[in-house]
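Pasting in a structure now, in structure tokens, and then I'll have a few things to ask.
Only one protein chain is missing from this complex, and each of the others stays in its spot.
Every chain is named by a letter (A and B) in the order it is written, and numbering of its residues begins at 1.
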Amino acid sequence: MKTKLVLTFMLVFALLLAGCSSSSSTKEDESGKVVLKFLHKWPQPEYAPYFEEVVKDFEKQNPNIKIKMEAIADEPIKDKLRVILGGNEVPDIMFSWSGEFARKFVRANAALDLTPYLNEDTAWKNSFIPASLQPFTSDGKNYGIPLRFNGKFFVYNKKIFEKYNLQEPATWDEFLQTLDTLKKGGETPLILGNQDPWAAIHYLTGLNQKEVSQDVRMKDYNPGSGEFTDPGYVKAMELLADLNKKGYFMKNVNSSSHDMAKQLFFAGKGAIMYVELEEFADMDKNMKGNWGFFPMPSIADGKGNQNFITGAPDGFIVSSKTKHPKEAIQFLKFLTSKENSLKLVKEIGWPSPIDGATNPDTALKEVAEGVEAMKKAEGMAEWLDTDVHAKVADVYLSNIQLLLDGSKTPEQIIKEVQKVAKQVQSEVE
Amino acid sequence: MRFACPFLEGEDMTRTFRNSRTALLFILPALLLILMFVFLPIVLNLYNSLFRWNSFEVGRAFVGLEYYGRLFKDPIFFTALKNNSLYAVISLLFQVGGGLVIAAILEDKLIRRFQPFFRTVFFIPSVVSIAVVGLLWQLLYNPEVGLVNGAMKAIGQSEWARSWLGDSEVAIYAVVAVSQWQYTGYMAMLFILAMQKIPYEYYEASMIDGASKIKTFLFITLPQIKEMILVGTVITVIGAFKVFDEVYIMTNGGPGRSTEVLGTMLYRAAFRNDEMGYASTIGTVIFVITLTLSLVQLKLGKSGQEV
Partner (left out) sequence: MEPLVNTEKVAEFRSSRVNLTLVKNRLFQFVVFIWFSVFALLIIYPIIWLALSGLKSNSDFFLNTWSLPKEWLWSNYKAAWDAGIGKFFLNSVLVTLVSVMAVLLLGSMAAFGLSRFHFKGQNLVLVLILSGLMLAPQVSLIPLFKLLQGLGLYNTYWALILPYVAFQLPFAIFLMRSYFLSIPRELEESAIIDGCNSWKVYWHIIIPMGKPIIASCALLAGMNVWNEFMFALVFVEDSALRTIPVGLMNLRSQLNTNFGIQLAGLAISALPMIIAYILFQKQFVRGLSAGSVKG
């Protein structure tokens, strides 16, 4: 009797166990197929279908390969990617920002060197706009394949600009005059939603680049040699703080998120907003032609190159642990083929890094112009929060909110940056 | 996770079975799970805090107690401690103090017939997931669309309106307030249940003496439920040092690091700044704090029982 009861319990528990494990995902090859795990960062209903379609097409053309797709949203993926890379089931292909964000994985030998694959297929390599591949390199080797070529631009409400007879400003002084006119006219000159502080960091991305000379900045952004002692860093931050002090930003910037702030811009409650190229499609849908854009104005006495544009490609890296590098590359080629790039541009309005894919026929006129502007630019200022070491980025990110609510000064913040940069230097060796 | 906490009972049980092997068979599965997933991690955590490592690189470097030294010099650590303590104090005031008053009033015979309605409604927020509550209040606090500022204007106090979660001076209070919204009804419910166990004769006696309501509350109700008050106090205080979800969801420690609590500080160190060792150090400190608080509680509980 006793044993029977024990057995019953064990059975019940075993059933429970079995019931669960059978429903959890299986990762093994089924029927000899090569299974590739593919991780991207667009789970939203607006974008996910595009990837589903592409994957379906790919599987149809390559019946021996099965793609297991996963998506984690923008903010969480910044934390998750590290965790995933330390796990046992690293995706074969995964999303990454360019710059330091990807280089950190390169340093940890987690990312596969893609140079040979690109050199093997020069047609593929040459189909990219060169400036979109470059940020994914480390020591001259390619580690990432860009999917999007994203830039940051100021968009403005045309009606409001016409009302005050304003032109697109080309220099920072003109920009300030424009803002001043708007302010005097009772408008909210700049819309900014800085609840998630990357929004203001994107301002600083461009300002840092324009204020600090390229060599110095590259040395500082490198975790092994970062010092941040150039006075340009303080100056860049002062420019941002001044916009706030003069009351050009909307009120309560720290408590609105970027997407909420955008709704205010759509509703005509502000004149200018700083947005990414990938948002242009949304912009046009809501503003119906009543908008234009311009890049960050040049700063007269800035030591950086004034012909850079803020922005960066983002795309995919391949895990160094992958068992199927060939198939992974095959999928990446498919993903970045002209046909799928055109589809990307058409269907979700994103700017593609494939030369010629983003043209006035496929894309919104403004998106095509934006990509053109980036092609003409002499370089890119990559997102500050993904281009410096995570700990330095964290200091910038958390303090930028305090800069905007007036509780810290640029000097104080840069001092903290310097301290952490030093600490990072000693750890990265 | 919230629960009331136990007092170890020492009742004299009639022992039905004496076979200790059978007893172990009954207890072992649960015990093993608890040991493995609750206790083992605590030991591992201590060990992990002695190394510099991150989640995606293989190697780890021994650093000894370096992180402990750094933690006690880290101003953010003290911000977090301050915020956790603030959480504890305000929650005591509202959840325990306010909950007591609400419970007493609902138990008053003039109000009692409305009790079922009010106590049900007051309790509802505590069954809703913090993820939902956090995201909801993030919108309610928003200065453009939020109802909070709207309500301030509606009652003619528009100067009270502000950028609740975006102002480093008030953000932590705004976050703490949400917890009060969520859990005051829960505490009130606990107190009501305890009050219902007070024999009615006690009240009759005080009525005959002509004692006022306040006096009855102070001299009859409170002493009778002092165990429950102690339990409530402990749940609230320990809970205040376990806070993570609401801060992570509503502000993620911002603006700046002004709303950082120990839990979010740990998470940030581990998963954003790639410093698992430092995060483990913070974990150990949380452990020491909650352990100390529990021991104090056990001690108080014991002496409370003896009296």
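Quick note on the criterion: a residue touches a chain if its C-beta (ideal position, glycine included) is under 8 Å from a C-beta of that chain, and two chains touch if they have at least 3 such contacts.
Only a predicted model underlies this, so the values are computations on that prediction, with no experimental measurement involved.
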Contact residue for the chain not shown (choose from A:Leu36, A:Ile72 or A:Leu182): A:Ile72
Contact residue for the chain not shown (choose from A:Val83, A:Ala170 or A:Met218): A:Val83
Touch residues of subunit B, complete complex, unshown partner: 1-9, 11, 13-20, 22-27, 29-31, 33-42, 44-45, 48, 101-102, 104-105, 110-111, 114, 117-118, 120-125, 127-132, 135-137, 139-140, 144-147, 150, 181, 185, 189-190, 193-194, 197, 207-208, 210-217, 227-228, 231-232, 238, 241-242, 244-245, 248-249, 262-263, 266-267, 270-271, 276, 279-280, 283-284, 286-287, 290-291, 293-294
Footprint left on subunit A by the chain that the document does not show: 1-2, 5-6, 9, 12-13, 16, 19-21, 23-25, 43-46, 70-76, 80, 83-84, 86-89, 196, 198, 257-260, 262-264, 266-267, 276, 278-279, 282
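Going forward, only the chains that are shown with their structure count from here on.
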Complex contact set, residues of subunit A against subunit B: 6, 78-80, 82-83, 85-86, 104-105, 108, 110, 194-197, 251-256, 260, 264, 390-391, 394, 398-399, 401-402, 405, 407-408, 427
Footprint of subunit A on subunit B - complex, ascending: 25, 52, 54-57, 141-145, 162-169, 252-258, 268, 271-275
